[in-house]
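Only one protein chain is missing; all other protein chains are in place.
Our next item is subunit A:
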Amino acid sequence: MKIGYAVPAGLLAASLLFAGCAGKDNSNNDGNNGNSGNNSGNNAAAQAGSGTESVAKAGGETNADFTTAIDEYRKYVIEQCDAFVKQTEGFTDAVKAGKLDEAKTLYAPARMHYERIEPIAEALGDLDPNIDARENDVDAADWRGFHKIEQALWQNNTTEGMTDVADRLLKDAQLLRAKVETAGIDANLLVTGAVELLNEVSSSKVTGEEERYSHTDLYDFVANVEGAQKIYELLKPELAKKDPALEQTIGERFTALTNELAPFKSGEGYVSYETLKPEEVRRLSQNLDALAEPLSNMGTILGV
């Protein structure tokens, strides 16, 4: 989570407003039948300046049906939320019981479920700052959630004074779970959300700022990427129809990034971000940008 979510969150919020009352019955609430998306922006430069490229098939309809993708995604969000609540409970129990090591072990894996669906949480009012704000993201008096406990566990090496914070965190997690049930999800949110997940990585995980005490940034990194990949998988059939080259490029770059991340696996989890060399961080960042660029053109399936 970071402060700079104002615009995308606003977008998402707008789509929530738009689609919220429709509930699950939002079979055709995506793009408005404009011109069909014509090319992948990824290779659009190839057509630059020549003036000979086939411009958008004017008037082409975009009657893509995203019902299945949206239903599947809601299922995924709920699954992740269920796991998130359950594992957060394990974590907060450990904190409250003063089990420092156990709490440290449970911290990052619990957060991964949240990081996979972060754009949804960000669209749901104050939940994201309450759960995921870092120090200085919010006024000191309002600071709560995971990172406050993270600071206690790793920097102060204690669980002391964290009982209330732990209780509120669990309540916030449960509230999130309750709210996602009815959250409006439309194709636009999927497309925007996938890019947003990678932007999260780009702006805070890559720099090691997200988990500044625990250095478990790679867990979040992987989870954000997995969340984006899930959306891509769900939109893949439609994308393959619209722009097979783009669909293939995105797939290849997910694979490339996953391969880059593989060496940093350690047991069930990931190595401390502190152990990464500067050039390794840069490679991860470059592979992420290489993926996010074509991914940002998935909007082509929404029509224009």
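Structure notes:
The rule is short, and it goes like this: a residue touches a chain if its C-beta (ideal position, glycine included) is under 8 Å from a C-beta of that chain, and two chains touch if they have at least 3 such contacts; residues count from 1.
As a convention for this text, contacts and distances are computed from a predicted model.
Name of the non-displayed chain as stated in its UniProt record, restricted to "ABC transporter domain-containing protein", "Na(+)-translocating NADH-quinone reductase subunit B", "Deferrochelatase" or "Xanthine dehydrogenase family protein molybdopterin-binding subunit": "Deferrochelatase". Across A:A64, A:A108 or A:V191, the single residue that touches the chain missing here is A:V191. For subunit A, the residues touching the chain absent from view are 31, 34-35, 37-39, 41, 43-51, 53, 55-56, 188, 191, 249, 253, 286, 289-291, 293-294, 296-297, 299-300, 302-304.
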